[in-house]
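A single protein chain has been omitted; all remaining protein chains appear in their positions.
Showing chain A:
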Amino acid sequence: MELHISSSATKAENFSSAQLFVDPTRHTTAPLVTGGSVVGIKCSDGVVIAADTLASYGSLARFQNFSRLMKVTDSCMLGGGGEVSDFQEIQRLLENLITKDFCFNDEHIQTPRSVHQYLGRVLYAQRSRLNPLWNSLLVGGYAASQSFLGVVDLYGTTFESEVLATGFGVLLGLPLLRKAYRPDLSINEGIKIVEDVFRVLFYRDARSINRIQVATATSAGVTISEPYSLETKWDFEGFVNPRSTYDESTW
């Protein structure tokens, strides 16, 4: 009997306290299949948001034709980056929300602002349970002759701006968007700008692809383009011979 006790005591010594109280694996805080940047810009007569069509599995370009944009209502659109399965869960929640409104048939529909706030509550509630939806979302829309562009992150933080980006787009895209922004931009100019941003992202962000979708919200409603490829140019001096750049870095 004594022997038994001492042997189990030796065993226990081999465990660190962390191993004795092992946390369950929290898959939700380790995203598997992920989408990259989403960028958006307000224009004089609407809003443009865009995302590339890549869903990565780690560093593997796993799904190259995955749509990360969604039409929520006739006046509201959503773009999502981060964990793809969580994004699909968010799409499901929104579809149910919109269907409920549809069945009530009282002419009330969710505005872009209310969708933005709703997603903020959902993501905040989830992060408060230490089980976040691992996404950064862009909500864009055009309702009551007003453009709306807002972001929601995995903590439930919400804010609005004239130009917004998520993921690597914050680092590489936002400066370009801010530089290009004017209050009197047309939708077509806005599309041109987000295309340029995605071209730059494709050059530098290794979790991106040059195949994108662009969604626009105007008084005519929300349209999401078919995926299309961006023209790229690889014979820049800095690309051909990185050492030729003045700081001898690829930056």
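Some observations on this one:
Please note the rule applied: contacts are C-beta pairs under 8 Å (C-beta built on N, C-alpha and C of every residue); 3 or more make two chains touch, one makes a residue touch a chain; residues count from 1.
Note that contacts and distances are computed from a predicted model.
UniProt lists the omitted chain of the complex under the protein name "Proteasome subunit alpha type" (options: "Sm-like protein LSM2", "Proteasome subunit alpha type", "Exosome complex component RRP40" or "pyridoxal 5'-phosphate synthase (glutamine hydrolyzing)"). Checked against the hidden chain, the listed residues A:Gln64, A:Thr99 or A:Gln146 yield one contact partner: A:Thr99.
Touching the omitted chain from chain A are residues 92, 95-96, 99-100, 102-103, 105.
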